[in-house]
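Apart from one protein chain that is not included, each protein chain of the complex appears where it belongs.
Up next, chain A:
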Amino acid sequence: MRLFPGTKVARGAFLDRRSFLIGAGAAFAAGLSPRGAEAFDRADALFGASCLRPDGSFGCAVFTDRGEIVSAVALPDRGHDVAFDKVSGRAVVFARRPRTFAIVFDPTSGETIKTLTSPEGRHFFGHGFFSPDGRLMYATEHDYDAARGLVAVYDVEAGYARIGEFDAHGMDTHEALLMPDGETIVIANGGIETHPDYGRQMLNLPTMEPSIVFLDRKTGELIDKQLLPQDLHKLSLHHIAIDAGNRVWFGGQYQGAASDAPPLVGFAEAGKPLALTELAPTDLASLANYIGSVAASRDGERIAVSSPVGGTVMILEAKTGNVLERIGLTDGCGLAPDGSGFLATSGTGAVLRLEEDDDTAMADLEWDNHILAL
């Protein structure tokens, strides 16, 4: 069992099985179906991810790092990322943009506890997280007529009532995380204007302006906003993870000419210009101008980035930005810390413990873009 006291929280709440059992996990384990309980018993940790099931329906599955499904919840449409509240033991799966639902569910049983709907004129962007005390849930949302990104605040105890929204100071607000101080929200604004009247079409490529923004989670006050240099203004920033040194690593999705081969990875720190990591041309080419998710290892010393387009997962040393490992994974996108390494999933159903020698497990479903370590 790996517990790293003082470890920086990178993607929502990490919990290994032991601490999980001490906290909300006891109830979780007690609520499992016999088969789920068996899988849980063997597992070091559990994960949640949206998926497409063999019958063509959408869901969100809770699973082990060997690809065993512990529970699943049905979704009305395609989901995106998951957030976990370790205080209540509940999870929330957010709709993929531009859809308007988020489903609170019990990961032990897959039972839907509540379906949230974004208010008129808003849709979810697909990511969110809970405050450390479990009282508030934060979700990235879109005020689409004004083309304005938001972080909406939900009161968990009041039945997930939506009690406010913060300006995200950019368009296309995608992933948001809580910094290890528990007080600062960091946001990746992709910078792309969309509107549900036009499907998922990108409406402002010549003027897009991605950014990394830091907000006070209690007041919504802007702490800092950092832009990419002008020649990289088409590098949409959607995904982030936080390393041991509180640096916010981002992975970009380039909307300019493919042959530009811009840098795709870098990190942000409040009050400092964005730093870009230089990758060898062959490494860059293998990422195909598109990074689909970013995760930090539990100790925060390594960063993993995935490119489902390039079929590549790459692990970098956070301190230096050096590439430590390259793993080929067809349509590989989902990433989460697992043990001392990472777990990766793919659209073909693969569940792969990176840095381990074991075989790739295949689930009988197609994993969506993200996984969360519960």
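Quick note on the criterion: a residue touches a chain if its C-beta (ideal position, glycine included) is under 8 Å from a C-beta of that chain, and two chains touch if they have at least 3 such contacts; residues count from 1.
Following the convention adopted for this analysis, contacts and distances are computed from a predicted model.
Protein name for the hidden chain, per its UniProt entry and selected from "NADH-quinone oxidoreductase subunit F", "Amino acid-binding protein", "Nitrite/sulfite reductase" or "Peptidase M75, Imelysin": "Peptidase M75, Imelysin". Residue in contact with the omitted chain (choice from A:65, A:338 or A:366): A:366. Panel shows chain A; residues 52, 54, 56, 78, 80, 96-100, 123, 126, 147, 174, 193, 195-203, 205-206, 238, 253, 256-261, 281-282, 284-285, 288-290, 292, 308-309, 311, 330-331, 346-349, 366, 368-369 of it touch the chain omitted from the view.
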